[in-house]
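Only a single protein chain was left out; the remaining protein chains are all shown in position.
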Amino acid sequence: MSINLKGKSIISLNDMKKEELLYLMDISKKIKEGKYSNFLEGKIVASLFFEPSTRTRLSFQSAIKYGGGKSIGFATSKSSSTEKGESLADTVKTVNGYCDAIVMRHRIEGAARRASDVSTVPVVNAGDGSNQHPTQTFLDLFTIIEKKGSLNNNVVGLMGDLKYSRTIHSLLIALSHFDVKLVFISPEALKIPSRYLEYLKSKDIDYEIYNDFKDCGKSLDILYCTRIQRERFYDPMEYESVAGSYVIDKEGLEYLNKETYIMHPLPRVDEISVEVDDDPRAIYFEQAHNGVPVRQALLGLLTGTIK
Amino acid sequence: MSINLKGKSIISLNDMKKEELLYLMDISKKIKEGKYSNFLEGKIVASLFFEPSTRTRLSFQSAIKYGGGKSIGFATSKSSSTEKGESLADTVKTVNGYCDAIVMRHRIEGAARRASDVSTVPVVNAGDGSNQHPTQTFLDLFTIIEKKGSLNNNVVGLMGDLKYSRTIHSLLIALSHFDVKLVFISPEALKIPSRYLEYLKSKDIDYEIYNDFKDCGKSLDILYCTRIQRERFYDPMEYESVAGSYVIDKEGLEYLNKETYIMHPLPRVDEISVEVDDDPRAIYFEQAHNGVPVRQALLGLLTGTIK
Partner (left out) sequence: MSINLKGKSIISLNDMKKEELLYLMDISKKIKEGKYSNFLEGKIVASLFFEPSTRTRLSFQSAIKYGGGKSIGFATSKSSSTEKGESLADTVKTVNGYCDAIVMRHRIEGAARRASDVSTVPVVNAGDGSNQHPTQTFLDLFTIIEKKGSLNNNVVGLMGDLKYSRTIHSLLIALSHFDVKLVFISPEALKIPSRYLEYLKSKDIDYEIYNDFKDCGKSLDILYCTRIQRERFYDPMEYESVAGSYVIDKEGLEYLNKETYIMHPLPRVDEISVEVDDDPRAIYFEQAHNGVPVRQALLGLLTGTIK
């Protein structure tokens, strides 16, 4: 199969076939190794952040600029014309004349898809409500490959808010295309929805379910943590009673394998103690940094400046 | 006449003689054709948007960056020192040391003129209150030339809020230097002020007045639409009764000539139906996109990087 992503929009994980995803991973690796430079020269990427997000926005900005490109845009909808009653479609059709690609975050599910439907330049979804945030998943996958050599043959623990976390659901779908075993670790109230378990069965992916990472940590290649939001519990007492089982601190490290890498989409609050940061298994900052080469690769492929 | 705009500020249409305007149009065309590149290399343009405006701001950013330049600035006065009681003149005199040109939007009429009076670098007015927004007119003129080959020999319809629209008034003045016929189409409450009619008479420009574009559409080369703001009517019922006569939808298209181009400064709300967008006569997005080459040309000429 010849792979050509030029002109495509990436709104959800499903916009990339497995081969395309692996190609993106490969280009990302080459970029991190310094094998491409200034490929975005002369290109402008518009960052339309209708909803603020420092981390994702700065990561894209960094990708655009280390790639040699330039950026225009806004960081909050406060400074956008949608305040004047303009439709999103009109904003996109106008901005199409100002740039070579659009990176967009919006609080409304489906907004990015709507934008890509009318856009004449590629649109990258940088998060639409609680729906999709595909580049987060791409950098998660890249980090796993970087540390483990492959997406195959890994036991991946997914811990925390398995019910609502968009990051977890996307990662689960992405991993299901590979030879992995998944281990779900969460309180009852936030357990993985059964539709995902059905899906995994249909794909013949093995999984296990735990309430405490201490019971399964030694078996894991990766432990992917997410935040448990107090607001998710009807009963604050219930939150207090369970939260401790999902906190990784110095003592918790003892329950992991010597090679269990700890990942987190960040920002974290207290689910990973800062005393863990210096442990070689703590790779969540590296993981965040990987957003730069992965987003560079994606923008290079979509604009056709990397072939 | 030798034309040299280096160092000039452009605050109102009157800052450009007819020959200079035509020269700007010519350079804009060459830029759109790719005949100049990176002329702004090493130059910084400060975007001082004391009042937010996505469209105009991003269009200038795009112009600066496709021209090879860099940009500094702010998108709202929230992040400006004027909050600390600093005078506009002091802000401008300080920023003069940071850049090669200033693009400025301010809510107060005359602010841009005041800025240009103290500035040692060229100032471009990107809108001061309801006063002047000359680059909007430049891109309007450029679009007419691009579609019709010339500003002369056109019948131009101006529709909507002819009483208050800054865009309409500026375009009218600019067109009055050419061999055109103007057709005014508006409700009584928003008709073109008589001082403009007097002015046209003094310039020997023919005009006609209508209440409904359906009565004159077939005669038009250009139909330039603007929004009718509900707030302009004392009586909401009056708004309801007239608004429909100024909406272009699929049916309305029937009343236009096969070559009547439809323009709009955008953003639109409902005065042009989205079903019209695919009609080849609907050129308002192209018109918006033309802001980029026109603003590139202007910045190139004012900074002396295009001669």
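The first chain written gets the first letter, and so on, giving A and B; residue counts start at 1 in each chain.
Methods note: a residue touches a chain if its C-beta (ideal position, glycine included) is under 8 Å from a C-beta of that chain, and two chains touch if they have at least 3 such contacts.
As the structure is a prediction and not an experimental result, all values here were calculated from the model.
Where the complex has a chain not shown, which of A:Lys65, A:Arg113, A:Lys163 or A:Lys214 is the residue touching it?
Answering carefully, the residue with contact to the hidden chain is A:Lys65.
Check each of B:Leu5, B:Cys99 or B:Cys216 against the chain that is not shown and name the one that touches it.
B:Cys99
Give me the subunit B residues in contact with the hidden chain, please.
Residues of subunit B in contact with the hidden chain: 42, 44, 46, 70, 72-74, 78-81, 83-87, 89-91, 93-99.
Residues on subunit A that touch the omitted chain in the whole complex?
49, 52-55, 57-59, 61-62, 65-66, 75-76, 266-269, 274, 277, 285-286, 288-292
We adopt the following convention: only the chains that are shown with their structure count from here on.
Can you give the rotation angle that fits subunit A onto its twin subunit B by Cα atoms, in degrees and rounded to the nearest 5?
120
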